[in-house]
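Read through the structure below, which is laid out as structure tokens, and then see the notes.
Shown here: the complex without one of its protein chains, the others still in place.
Just so it is clear, A and B label the chains in written order, and each chain counts residues from 1 on its own.
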Amino acid sequence: MSIRDMIEGKKEWRAHVARVKALPHDYQIVYREIQKYLFKVGPVELNDGTGLLSGIVDLFAEGAGMGKGVLEVTGNDVAAFCDDLIKDSKTFADIIQESMEQKGKKTT
Amino acid sequence: MLKGALEGCVLEIISRNETYGYEITRQLNALGFTDVVEGTVYTILIRLEKNKLVEITKKPSDMGPPRKFFAINDAGREELRRFWEKWEFVSSKINELKGRA
Partner (left out) sequence: MNFWEKITGSDMTKEMKAFEARTKMLPADYQAAWGKINEYLWAYSDFSGRNLIPILDGVLGLLEETAEDGQTVNEVLGDDLKGFCSALAGEEGAKSFRDKWRAQLNRNVAKKLGK
């Protein structure tokens, strides 16, 4: 990663955080919990900049603009919403497992 | 089973008119799928986008960030055709079963 990438990446991230902070309080709470969950599960999309996360902010900003509560947007089962979101995605765990298999093949 | 059916429904709605997430949700709710929320539709739209079944245009909105509008493409139409074929088959078989009882 070049220094330029890092600065630009940071800038993008800061802009993203600022958008989160502009959401109504209940949306911010749910957004933060979602982000924490996604960081743990680690869908590969997290590596492609803020696309996956900023998509959620778009969805939330529009819902808030319509005067809806956050759970009206995500449904009560927020975890199910997250899992749907990354259903077809490889997770970090998948990647590690694949490279372990590769490693196993090489040594045998 | 309902999830897959919902995906077909969303694609069908998109195939009629270029539209956006919240509007699709409204239509599904009006149809009687009252427990479908925006979030559900959003996850379906992401999948349609990933599988390249739709074309996306961003247009400004007065409700917040620019809205993504979805229009069906050829691959989407083909997918939709397959969906209805499958659906006809499944529902005809279920009805057959019901008729036998």
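By definition in this document, contacts are C-beta pairs under 8 Å (C-beta built on N, C-alpha and C of every residue); 3 or more make two chains touch, one makes a residue touch a chain.
Just so it is clear, the model here is predicted, and its values are computed rather than measured.
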item: Displayed partners of the chain not shown (whole complex); value: A
item: Chain A residues touching the omitted chain (full complex); value: 1, 6, 26, 29-30, 32-37, 39-42, 44, 46-47, 70-71, 77-79, 82-83, 91-97, 99-100, 102-103
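Convention: only the chains that are shown with their structure count from here on.
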item: Whole-Å separation of chain centres (CA-atom averages), chain A against chain B; value: 23
item: Contact set on chain A toward chain B in their complex; value: 55, 57-59, 61-66, 68, 72-75, 81, 84-85, 87-88
item: Residue ranges of chain B touching chain A (in the complex, touch as defined); value: 21-22, 35, 37-40, 42-43, 46-47, 50, 61-65, 67-68
